[in-house]
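For this view, one protein chain was removed and the others were kept in their places.
So that you can tell them apart, the chains are marked A and B in the order they are listed, and the count of residues begins at 1 in each.
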Amino acid sequence: MNILVVLRMIPDSAGELQLAEDGRSIDREWLDFQLNDFDDHALEEAILLKEAGGAKVTAVAVGEGANRVLQMAAARGADEVVALQCEEDAMISSREIAASIAAMARAKSADLVLCGVQSSEDVFGQLAPYVGALLDWPHVSGANRIVANGAVLRVTQERGAGVAVTYELAAPAVLGVQTASKAPRYVSGSKLREASKTPIGRATPEPSGLERAADIITLRLPVQGGSGENLGGNAETVADRLVSILAAKGMARN
Amino acid sequence: MKLIACTEGHSSKIEAFSLEMIAAARSLSQAGDKVVAFFAGRDAQAASASFGVADQLIAACAATSDLIPAETYARLLRDVIAVESPSLVLVPYSANGLDVAADIAARTGWPLISYVNEIKRDGESLTVVAQMYGGKILAECAVGLPAILMINPGAFPEATPGPIDTARVRMIDAEPALTSGKVKMVAIEVPDYADVDLTTAERIVCVGRGIGDEASIDLARNLATMLGAEIAGSRPVVDNGWLPKLRQVGKSGQKVKPKLYLALGVSGAPEHLEGMSHADLIIAVNTDPKAPIFNVAHYGATCDLFDLVANLSDRLRAGSGR
Partner (left out) sequence: MASTLPLWILVITALALTAWRSRRYAAALANAPAAARFNRPMLRLQGVMVAIGMHRKMLRKPLSGVLHAIIFISFFVLFTATIDAFGSRLFPGFSLAPVGGETWIAALQDVFSVLMLTGVGLALYQRYVLRPARFDGSSGSDAAIIYVLIVLIVASLLLEAAARIAGGTDGSWRPVASVLAGLLDRAGMSAHAGEELFYWVHVGAILAFLVYIPGSKHRHMFLAAPNIYFRNLEPRGLVPAVPEAREVPGIDSLGQFDWKQQLDLLSCTECGRCQAVCPAYAAGLPLSPKLLITDMRDALAAGPSAAPLVGGVISEETLWACTTCRACMEVCPVEIEHLPKIIDMRRHLVDEGLVSPGLQEALSNLTRLGNSMGKPSKMRSRWTKELGFPVKDAREQPVDVLWFVGDYASYDPRVQEITRRVAELLTAAGVDFGILFDAERNSGNDVRRAGEEGLFETLAQSNIDEINACRFNRIMTTDPHSLNALKNDYRHFGAAFEVLHYTALLAELITAGKLDLHVADGARVTYHDPCYLGRYNGGFDAPRALIRAAGYTLHDMPRCRENSFCCGAGGGRIWQGDDGVTERPSENRIREALSLGDVAYFVVACPKDKVMYTAAIDALGVAETLKVVDIAELLVPRTSRAIEMPTVET
């Protein structure tokens, strides 16, 4: 089985986000980038599938710091690693890159494309369904367990309120991973050093084929940023306020 | 223009956010517009009993399956779109919605905006506010129609449930689509709440040492039950044996990310914050205005936690009795 796993680099979730001067993007210059957590799980699931039944895993990374993450992927067991070129200093829109991923899936004769179910920059839509639709392959998002039996896949999906649904589908397919069957493994510093010699392939992007979804007019920070609103010390008024705050979010009941 | 509100359900239930989708569509519709609720599931009973606010209900049902997989759902929806040619399709941000929205967008080429909190309509164009970076940033976007929007549950109030008369219901037999589907459902598991998993809990009420003693935990537990929340504790509370270790939040406990985190008498030491500061909505109650929990709280109150629990419980009880 050939597995293609997509690794997207996104702004560090611990970092403070600041708006760029045009107000339409975030200032990426001072940001640390990290692997999208869900993609990390997708990579782990790919390696677990390889360990369980044999597979060739190709990891493709997009964004700043892609090389570092690809070395990590190689240390974890990816057989081939490719960096997909992208526009510098721009957010990674899954809608934009879907065509490139689909093309690569064909080029690598992938049977399975794995990626994280979401990323923090996918406002214009999620990668797995885009790629699935472009290839006309079945896709399932929110996977938290994948078992391959030949070309037949059993995928368990996490739905709200703890409901879990298991599906069966045949490869080729695209899966959006929520959590890997096992937590992503740790790679030691010495393994990373070894893997730093792995050759990294390059791929140039395909034109997206889809129109731009929309224009971002402005970005803003939510009002209740870090430190929040003080509701005061009177239990009665606090309770009144809380009831209305909760009700507005549909949470004033069970 | 036509607006399609996508709704969901499994077994004989409809998901609560379905009513929010219909309400959102309704709030955008103007005179002459038509709100169509699209439903796919085992049967249309619950849907036709509740979706009265919609102008039409199109229900694709298959009696043989408790749940319609997203792949089949999307194909059925595509057929509906082809017939109805709507200007706007609202999809809930749910496990199903995640597969449906972009699939339709790719196949129709329409724009899609996800994680939408607010929508403003200006004739034939929309301005929407969507969450990015886990809610740290809000993006205001201009979208031309037709378009697909994926809506955050909780962003719109629920429509009042009521029956829709049969004349306005169109039934589709989903059986053929289900049989030819490439994704088959083989099992559905509904959780057993015996062992808690705080990491997936959507609402948490956490008590700290301010709760004072074991007996008082019950007060907080009752409040949690009313809120549909799990009860959790800080390390000292668990150390004292007032709550089991599985319910400890923090560095050496569980790392949680619920939609609601109500902290009662928790000071907010860094080891505690490490486990919960990413919660969507943090409400802290602590008599000490300098307690560091207020640095991460979205709302803070400095009243006595016992007074608050009593007052809040009263109001919630009164509310549910309506």
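As a convention for this text, a residue touches a chain if its C-beta (ideal position, glycine included) is under 8 Å from a C-beta of that chain, and two chains touch if they have at least 3 such contacts.
Keep in mind it's a predicted model, so treat the numbers as computed, not measured.
Enquirer: For the chain that's not shown, point to the residue among B:52, B:144 or B:236 touching it.
Expert: Only one listed residue reaches the unshown chain, and that is B:236.
Enquirer: Based on the whole complex, identify which of A:19, A:192, A:221 or A:247 touches the chain you can't see.
Expert: A:192
Enquirer: Just the residue numbers, please: which parts of chain B touch the chain that's not shown?
Expert: Touching the missing chain: residues 209, 235-236, 239, 245, 251-253, 267, 269-271, 292.
Enquirer: List the chain A residues touching the unshown chain?
Expert: Residues of chain A in contact with the hidden chain: 12, 14-16, 30, 32, 34, 183, 185-193.
The working rule: only the chains that are shown with their structure count from here on.
Enquirer: Could you grab the centroid distance between chain A and chain B? Build each centroid from C-alpha atoms only and quote it in angstrom.
Expert: Roughly 21 Å, centre to centre.
Enquirer: Which part of chain B faces chain A closely enough to touch in the complex?
Expert: Spelled out, the residues of chain B in touch with chain A are 10, 15-16, 20, 67, 69-71, 94-96, 98-103, 105-107, 109, 111-115, 127-128, 130-144, 147, 150, 153-154, 157-158, 182-191, 197, 200, 202-203, 225-229, 259-260, 278, 281-283, 285, 287, 294-304, 307-308, 310-312, 314-316, 319-320.
Enquirer: Please name which positions on chain A make contact with chain B in the complex.
Expert: Touch list, chain A to chain B: 11, 13, 17, 19, 26, 94-95, 98, 117-118, 120-130, 132-134, 138-142, 154, 157-170, 176, 210-222, 224, 226-236, 238-243, 245-254.
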